[in-house]
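Here the structure is laid out as structure tokens; the discussion comes afterwards.
What follows is subunit A.
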Amino acid sequence: MSDLIRLKIDGQELTCEKGVNVLEAAKQIGAPISYFCYHPGLSSPAVCRQCLVEVKGQPKLVPSCYTPVAENMEVLTQSEKVLTARQQMLEFTLANHPVDCPICDKAGECTLQKMYSEWDGSHSRIDMDKKHKPKVKDLGPHIVLDAERCILCTRCIRVCNEVAKDPQLTMAWRGDREQLTTSPGEQLDNPYSINTVDVCPVGALTSKDFRFSMRAWELYTTPSVCTGCATGCSDEIHHAKGEIHRLVPRENPDVNKFWMCDEGRFTYKEVRVRRVAVSQLKGQVASFKSAISTAAKGLLSLIDAKQMQLAGIVLNAQASNEDNYVLAKVARALGIENVYLAGRPDQPDFADDILRKSDRNPNTFGARAIGEWMGKPKTTAQLADDLNRGALKALWMLGDHIALDERAVGALDRLEVAIYQSPHENFISEHVSVLLPASGWAEIDGTVTNFKGITQRLRASVEPPGEARPHHELIAMVAAELGVAIEYPNTKSIFFEMSKTVPAFGHASFGREAPPIQLRFAGSRG
Partner candidate 1 sequence: MEPVFKKRVSKATILKLQRKNSFEQSMMLPAVVKGLGVTLRHFFNNVAGGERSEAVTVQYPEEKFPYPPRYRGLHRLMHREDGAVRCVACMCCPTACPAHCITIIPEETGNGNEKRPAVFEIDELRCIVCGLCVEACPCDAIRMDTGAHAHPSENRANAILNKIDLLKNATLNDKDPHSTAIQGGVPAWRDTNKTP
Partner candidate 2 sequence: MGILYLFLVPAIAFSALSAGLVFLFGIGLPWIATHSWGTWAMSIWFTALIKMALLLLGIVLPIASLLTWMERKQSAKMQDRIGPNRAAILGATMWGIPHFIADAVKMIMKEDFVPAKANKFLFSIAPLLAVVPVLVTFAIIPFGSDACTGQLFKVVTDTAACGETIPFQVARLDVGLLFYFAIASLAVYGTTLAGWASYNKWSLLGGLRASSQMMSYEVTMGLAILGAFLVFGTLEPSAIVVAQGPNPIHWGIVSQPLGAILFFTAAVAETKRTPFDLPEGESEVIGYFVEYSGMRFGVFFLAEFMEVIFLAAIMTTIFFGGWQVPGLYADGFHIFGNYNMAHGLVLFLQTAFWGMKIMFFCWFQLMIRWTLPRFRPDQLMRLGWKQLLPASLFNIVLTAAVVLWLESK
């Protein structure tokens, strides 16, 4: 017997795999079913009773999220009985809901709002006082609970149990006094706690970070990738008026499924901190043009002296594949053979076996692949060693994190030319002779390759500050003054050249274009 099952939904025949529930099967043909408690990434408790459907031969309506498909099943999702049940369940759910949408942060992306307008739309018939429950209840360092808004779907409890593997939430009391609370002696402080906000179909759980800062419909969303660690969770950058307001996970079954860690969500905060907005020459602000020509002159003197063995480049696991590739290509053209790999140092206590990795760089895999294409990449430790020995006269570095100790950083001062392209100011930027302003990860188009070798696309969501521009443009400008003409109309052309020349990217795809869309047109989340 095959694993494929044939059934009929709303008179339409379809086949699906064994073990799939009716709700997922109905999604395949686009039959609309409303639901609150079901989440494709979690188990199905069938507590909200919103997804009831009629199955031929069954006396009662069945919850579609809890009913696996069976051979020759006939399901009705639009019968009058189902629609009545749906409308009445919504009315029941709303019986004690405060309907304080003006204050609620979820308004605009709320499942309950959406379901109400799609399936109910009638006035309340309750003319007595609603139940009152705790309003602004602190659940943990990142989460605030409004128990009145909660519709008791238990999604957040299952996120803690099944994703974070840390059962910190539970239901207490019974009937209309039932409310969500933390388990005794616990608080909601697991590293995946903000996922509960994402899955919450109403505004019961709100993130302290985002709370009251923006309304959902004012935000624009740009798909991107988290740069917090080597996992490279797919995410969406939610931004408005040139400012990033939050990161939320994007469904990607190969990498992060539906989830993302709290640490990763807060990486947006560093985007605009201590930025390099103008070029500097030896710590002094200089014009962009003079910085580029100073960098080029420094390298030219070495080229003229035929001392290219004293020059080196530093590829960075924080930078995108395209940026690393363009630098490597220029270095090849100039005959530079010293290639070093840099990045953030490992952080073993950050790792867990869910999503987080000890390697805090988004592109270690890609940077190494490009380094190996160039020759034999050396480590940051070897770079420190070479610097201390005085084996280098010129160094061209991509930022922003390079794990050098103080002595090695001090040795940068003695170089004839040290070009450092970085979005952020740090302890290295004070010791280099040429500091060029680069765009950060939220401001560039490009790809990063995670620890599994999956290449994903970063997309520009906000404008870079000041004179900052992408690494590869800076490299191309310096290279142009050195007589190496490389010009790319866009990042895509770099990627396609790279996928042809660098073997590791032979099968990678660049990803589709995704211009920012306003969240009010993107439908509700959660």
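A quick word on the picks: all candidates are chains of the complex that A comes from, given by their letters.
In this text, contacts are C-beta pairs under 8 Å (C-beta built on N, C-alpha and C of every residue); 3 or more make two chains touch, one makes a residue touch a chain; residues count from 1.
As the structure is a computational prediction, the values presented were derived from the model and not from experiment.
Peer 1: Of the candidates 1 or 2, report the single one touching subunit A in this complex.
Peer 2: Here subunit A touches candidate 1.
Peer 1: Mind pulling up the subunit A residues that touch candidate 1 in the complex?
Peer 2: 101-103, 107, 122-123, 125, 135-136, 211-213, 215, 217-218
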